[in-house]
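Pasting in a structure now, in structure tokens, and then I'll have a few things to ask.
For this view, one protein chain was removed and the others were kept in their places.
== chain A ==
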Amino acid sequence: MTATRLPTLALLALAASAASASTTSRSGAAAPRENLPVGVLDRVFASGSDTIRGGSPVTVYTDRAAFLAALAPGYAAHDFSEIAPGTSQPIEYTDGADAWHYIVFTGVFATHPLYDGAGFISTDRVDDPISVATSIFDPPFTAIGANVWPSDFSLQPTSGQVVLTVLMQDGTIGASETVDTSGPDDFRGFVANAPIAGLFVDAPEIDPPVPGESQDRWPTLDNLVIGSAAP
């Protein structure tokens, strides 16, 4: 177990740095898209008008059906219906057959737990991301997607943004996506042609603050899908 943890920690440390860089600060807006490497993102919208991944490392989907159609059979899906509200330690998922193994937690440098709603994932501390990660010793996956939105102190959906960062196992950032959310139905999926190390979801505070409203936002996630790109 120790042998598998160290490389994972190293990778996730990179991811944490990358995630911070992509979201600037909690009081600021997300990094402008033009800062990302050219050609990194190939967006596929609900219309399905762009169905060819070509040479792009990561394709972004905003529609769950289109995303699932791009996956090979045998993907893992979690609706977190077994999750009880409140704090929790990292949640480890494996299929027992060495096909999938990943962990949902707050991050390497985050010393605080998850804080979940009834059937969905969020964080205890407002500055912590939701991290979904695997290690290089685990079976690789090349596709990951989920419903993501910001929640308030009481776990209620609220206005704002979420920032998703996909870290590849080679240490590069595969994608960074800022979502102006409208609620728990917002979906983002990522399909790559190389192994993905993890997905990090952050929710920056709203800026400027709205009078009478807390500017704090917590990242929130549900209906996670992890799999491989269709051949």
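Here is the rule we use: a residue touches a chain if its C-beta (ideal position, glycine included) is under 8 Å from a C-beta of that chain, and two chains touch if they have at least 3 such contacts; residues count from 1.
By definition in this document, contacts and distances are computed from a predicted model.
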Missing chain's UniProt protein name, "Glycoside hydrolase family 2 protein", "PepSY domain-containing protein", "Sugar ABC transporter permease" or "Legume-like lectin family protein"?
"Legume-like lectin family protein"
Which residue from A:172, A:193 or A:215 sits in contact with the chain not drawn here?
A:215
Touch rule applied to chain A and the missing chain gives residues 1, 5, 27, 84-90, 92, 103, 105, 108, 111-113, 115, 124-127, 152-154, 205, 209, 212-216, 218
